[in-house]
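Apart from one protein chain that is not included, each protein chain of the complex appears where it belongs.
Then we have chain A:
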Amino acid sequence: MHALPRPIQLLLMALLLLMAAYPLFGAGLAGEKHDFFLQQLTSIMILAIVALGLDLLVGVSGMVSLASAAFFGMAGYALVLFAPEYEAVSIWVALPVCLGITALAALLMGVLIIRTSGIFFIMVTIAFSQMLYYLFHDASFAGGSDGAYLFMKPVVAIGGVQLLDLDNRTSLFYVVLASLGLLFVLLRTFLRAPFGRVLLGIKENEQRVRAMGYNPLFYKLAAFVIAGTIAGYAGMLSATQYGFVSPGQLSWQMSAHILVMVILGGMGTLFGPILGAFAFEGLHHWFASLTPHWELPMGVVVICMVLLLPRGIAGLLLQLAARKPTKTSAVKLPRVSQQEAEQ
């Protein structure tokens, strides 16, 4: 993972600042709809977090998982079921419990399936997701197909002093934005460190990684657990936002949407899937306002993207950034050769 070209760094910074400033100017701009937009942006960013985690598997390590929603939903259910009914749960208890449960589930699932690859890996991740889906769909303890409610949002407090009010939409918006930003930086750091190098190596040439003395399975398993835990974190945020969880959140269709975000945005770039989440959800709302069959035009867009821009939005941006005359050619050269590598 190389340093991002300057223009892209600036673009990402600008987008971050724009997002951070939205609650300040949004009310004036959108009027009555401000609250709705704030809520939508928050939930898109939550999906972007899942997409970011999935990119670690799909784009970085070359493992196509359709189980991200399983972890997303599982953590949401964990929060709802764990929280006492008429009392707010402390975030310091809820967070480790929910993340611990998803990490453990990802570890157990990973141990069983990590040896498979390609289509088989996709199929077993779907199978696991569907098992969980039907478990929560049919189980009475979690409200069955009706889902379950979280009546009180988790409390973020130290020694009785409330630090953040998650019931407040603006605070939640900032929590989610900060989480997204920090996770992005964290994953980029991972990719430059020895751990990420091994993952990138596995994607390019697993056999050689093994010949150099690594056991790729451990690294893939770790990536799977990290991605699952990130999805779980997002699921927790989502349950907090809506105060509601339903089996639909665990379905593999939901995972497929996340995967489409990663592909639209550009696999393996980390920032691409974040943009992909916004693009996907933006198109989703737009098409849904035109026709109830929003999947149809969405499918056309996805097909066109894959044909015309196989490296997604991020690939397009990187290409544009590379074309701009830069002070040093050092930025330019690697990009050109990377394209050659793909030919």
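General remarks:
Here, a residue touches a chain if its C-beta (ideal position, glycine included) is under 8 Å from a C-beta of that chain, and two chains touch if they have at least 3 such contacts; residues count from 1.
We take it that contacts and distances are computed from a predicted model.
Hidden from the displayed complex is a chain whose UniProt protein name, among "ABC-type lipoprotein export system ATPase subunit", "Glutamate synthase (NADPH/NADH) small chain", "ABC transporter ATP-binding protein" or "Oxidoreductase", is "ABC transporter ATP-binding protein". Per the touch definition above, the residue from A:Gly53, A:Gly110 or A:Gly201 contacting the chain not shown is A:Gly201. Set against the missing chain, the residues A:Ala14, A:Val93, A:Leu163 or A:Met212 yield one that touches it, A:Met212.
Touching the missing chain, out of A:Phe136, A:Phe190 or A:Phe280, is residue A:Phe190. Within the whole complex, the absent chain has one touching residue among A:Ala222, A:Ile258 or A:Ala321, and that is A:Ala222. On the side of chain A, touch with the chain left out of the figure occurs at residues 189-190, 192-198, 200-201, 204-205, 207-215, 218-219, 222, 330, 333-334, 336-338, 340-341.
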